[in-house]
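One protein chain is absent from this view; the other protein chains keep their places.
Chain naming follows the written order as A, B and C, and within any one chain the residues start at number 1.
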Amino acid sequence: MAIDKRAASAVEGIGPVKDGAVIMFSGFGGAGFANVLQEALLEIGPREITLVSNSATHPYSLTHKLIEAGLVAKVIVSAARGRGRDLSPFEELWRDGKIELECVPQGTFSERIRAGGAGIPAFYTAAGYGTDLGAGKEVREFNGRPHILETAITGDLALIRGDRADRYGNVSFRYTQMNFGTAMATACTHTVAEVREAQENAIPHHEVQLPGVYVNSVVAVGGEA
Amino acid sequence: MAIDKRAASAVEGIGPVKDGAVIMFSGFGGAGFANVLQEALLEIGPREITLVSNSATHPYSLTHKLIEAGLVAKVIVSAARGRGRDLSPFEELWRDGKIELECVPQGTFSERIRAGGAGIPAFYTAAGYGTDLGAGKEVREFNGRPHILETAITGDLALIRGDRADRYGNVSFRYTQMNFGTAMATACTHTVAEVREAQENAIPHHEVQLPGVYVNSVVAVGGEA
Amino acid sequence: MSALNRNQMAWRAAQDLPDGGVVNLGLGMPVLVSNYMPADRDIFLQSENGILGVGPEAAPGKEDRNLVDAGSRRITLRDGASIVDSVNSFAMIRGGHIDVTILGAFEVASNGDLANWDSRVPNKGPLVGGAMDLAAGAKSTWALMQYNTRDGGPRLLEACTLPLTAPGCVDWIYTDIAVVQVTADGFVACELIEGISAEDLKARTGAPIAIAGDCKPLMAPALDED
Partner (left out) sequence: MSALNRNQMAWRAAQDLPDGGVVNLGLGMPVLVSNYMPADRDIFLQSENGILGVGPEAAPGKEDRNLVDAGSRRITLRDGASIVDSVNSFAMIRGGHIDVTILGAFEVASNGDLANWDSRVPNKGPLVGGAMDLAAGAKSTWALMQYNTRDGGPRLLEACTLPLTAPGCVDWIYTDIAVVQVTADGFVACELIEGISAEDLKARTGAPIAIAGDCKPLMAPALDED
């Protein structure tokens, strides 16, 4: 049967999500947030999820809605600080011990996700050595420099945002929209790409930035380029 | 001063090469061999080099000339078998103990080079576990499966082949010409890209497949696309 | 029918490829599988040098020396194809994103061990290529091989005698006389060409082999040998 990964709706594209799922969300600085998919996830409403996202609290992302709705048991992030002096909803839940936080240097964060998609269970890095975030991790010296052992992150579901996709699940991105989306798509069992435009015809090979093998479902949401 | 990485000749682009240098050569199956640079390297004639290339003996590559000229002390490869039953020059030297061989699964080969360019001194992989090529390596279990520890490969010089480059060292490739070139460029102190065409004007950002930061010198050799 | 020829073996393996799957074909006989892909299935062939969506060989005069597959054949791309570098290609392979890899084999053991890369020819250099990565990384590894050596010796064994490619990786074995599943309990013949009895098969096998209760005749259309 001819492959066609275009879904009729965000909810259909995401499909059922079990409680306790590890869910990755792309996006950085306003680029690459799959907010239509995040709204749909809120509707689906899985509980006790682990949220893997660069920021737990970015104002342009809707991940904070998932947190406020009490669906999130744990976040793995490089940024968890709300703007301003007042505590954000995340910070209140965290202070009260109602949400678990794993704070990771952003490069270790992306490399651990890449490792999860590339069959690498663990790797050594100098980043984080000698810091609170590296505390308790295995230390090993290579070339006279101490490094720490970091393990792969894999997930059940990745919600990413691209510009265009085709029926094969190939995705192309606009400018810095890629950020974590490409790696997250490789590291999750089920990946849904929210795109401006989902086309019948194949994207030319040299314009594909995320091969279709990593994308299970494509949801077109329109909007401007 | 305005950046301009275009060199007048292959010898100038490569510059001096010290004896004992670790030199990486891109190319797979006839695509991506920097044969003009290899001829120039032969002319420069560094001795006791370590040759890092997918194949020690691919007929379309000129690495075998470096081996026959006695310049190579060691090869790190995934393929070292000459065609046919007769021994290739490499195999004769190897049989006679005159050249050292490190045979590596091709995925471990490329991942070790990528690690070298990405600041990862070592990583674990399942590939090669339980085989002669994994023998003697540290074994560690992750998720119930044994993995072996592999270390990064870095080099002094990478000779790669692309299709187009610009004065900033940005490179784009034709079809499968990329293969190992992109990773090798990140893992070496000095990278020279042999390209069909070296242009004054910048390659548009979305066509750049290897950012200029990884390329020190660009040599235009013409030829058909 | 008599023993399958190479094209028939390739045809038989092709019939089991999953619709929508991503498949990597090893060098040698496995490449022949691409000639017999079932028309009702949309399959992407992956090539270790970075292609997802290998198409047919290029027509004479239409070749591009920069568009080659793992066997250095000058090929075309299929609709929807994309190309990545070797690092990302092997991340795809090692990260479990290849549904099936079909590899040639010298020997397979009843625990799924595969030996396919080193036949110990004296003084010839080793050639491992991507075999270990594929065998360790693909979701499922199928061996496509002659059931016996040229001398009639067994190649399905209790333990491999040649250097391993990967331990415990083979799920299915497609051969000239039988289709064999590698289970937790060892070899199980699921298809057998007519005229070979269970006793014949056992005599030609170097390890215990069970015959599946629903064992079927192994059949293939007439296909000329190359």
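Operating definition for what follows: contacts are C-beta pairs under 8 Å (C-beta built on N, C-alpha and C of every residue); 3 or more make two chains touch, one makes a residue touch a chain.
Everything numeric here is computed off the predicted structure, so don't read it as measured data.
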Displayed chains contacting the withheld chain: A, B
Per the touch definition above, residue among A:Thr50, A:Thr63, A:Thr154 or A:Asn179 touching the missing chain: A:Asn179
From A:Glu91, A:Asp156 or A:Glu197, residue that would touch the chain that is not displayed: A:Glu91
Residue in contact with the excluded chain [from B:Phe90, B:Phe109 or B:Tyr168]: B:Tyr168
For chain B, residues in touch with the removed chain: 1-3, 114, 116-120, 166-168, 170, 186, 202, 205-206, 208, 211-214
Footprint left on chain A by the chain that the document does not show: 28-32, 54, 56-57, 60, 78-82, 85, 87-88, 90-91, 94-95, 101, 103-108, 110-111, 113-114, 125-133, 163, 173-183, 209
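Throughout what follows, only the chains that are shown with their structure count from here on.
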Other chains in touch with both chain A and chain C: B
Chain A and chain C: spacing of chain centres that average the CA atoms, whole Å: 35
Gap in Å, rounded to a whole number, between the CA centres of chain C and chain B: 29
Inter-chain centre distance, chain A versus chain B - centres from mean C-alpha coordinates, in Å: 33
Multi-partner residues of chain A (each touching 2 or more other chains): 118-120, 206
Interface hub residues of chain C, defined as touching at least two other chains: 83-84, 90-91, 94, 136-137
